[in-house]
Every structure is written in structure tokens, then in C-alpha cells.
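The complex appears here minus one protein chain, its other protein chains still in place.
And then subunit A:
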């Protein structure tokens, strides 16, 4: 099976705070066919995301394929609110994923870290 890295298919891979207690992940594709390919492959699923991060599926609050944006989006609950003592990523901007067909492979994909205020809908 041909293996493709998610970073080679997606235009944008980002994570950000969504409110005080969630981190949301957006995987946005430039080409509709790439989006459909990944969406239909089922590789990015609630189950695989939970497996990748070693979390229970119940920690994933939302999981949607968003056709108008050619994007797959999922959101996880933080174990404690953003900015709490002991929290290592106030903006939720770091955890990214990378996909390989036939299995999820964890990678830190380079992404822009926006230095915005720590609140929903910032700027």
C-alpha cells in the first residue's frame, strides 16, 4: 500500500484552543480529491485519534468532516483548563498529527503558533 504523509496532502494542520477547556484540531486540504481520499479512507477517525494520543474516546467532544472547507475537524477536552498551573501549552497550539495510510504515525508537523490572547475567538 502506498503511504502518504498527511502533511503532503493537507494545506493546513493546526490546533488551537476552543474555549477554556478544549483543544480543537483542523486538517484542511487544498484539493477536494485529497480531502475525499482521506475522509473516505477512515484513517482519521475518532477511534484512531484516541489511539494516537492514548486517550479515551470520550475525551473527543466533536468529530466532523466539513465539506465546504475540505476539512476534518476534531476537538478534545483538556484535562485541566488552559493556563492552569502545570499546563504546558496555554494556547493549545502544539499537538499536531500526521497520517500514514495503513496506520497512524505520530509526528510533530510544523505549524504556525499564533501568539494570541488566551480566550475563545481571540484577536
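Operating definition for what follows: contacts are C-beta pairs under 8 Å (C-beta built on N, C-alpha and C of every residue); 3 or more make two chains touch, one makes a residue touch a chain; residues count from 1.
One rule holds for everything that comes next: contacts and distances are computed from a predicted model.
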(message) Considering only the chain that is not displayed, what protein name does its UniProt record carry among "Acyclic terpene utilisation N-terminal domain-containing protein", "ADP-ribosylglycohydrolase", "RNA polymerase sigma factor" or "1,2-phenylacetyl-CoA monooxygenase, subunit C"?
(response) "Acyclic terpene utilisation N-terminal domain-containing protein"
(message) For subunit A, which positions touch the chain that isn't shown here?
(response) 12, 16-22, 24, 26, 28, 30, 52-55, 61-62, 64, 66, 68-71, 73, 75, 79-86, 88-89, 94-95, 106, 119-123
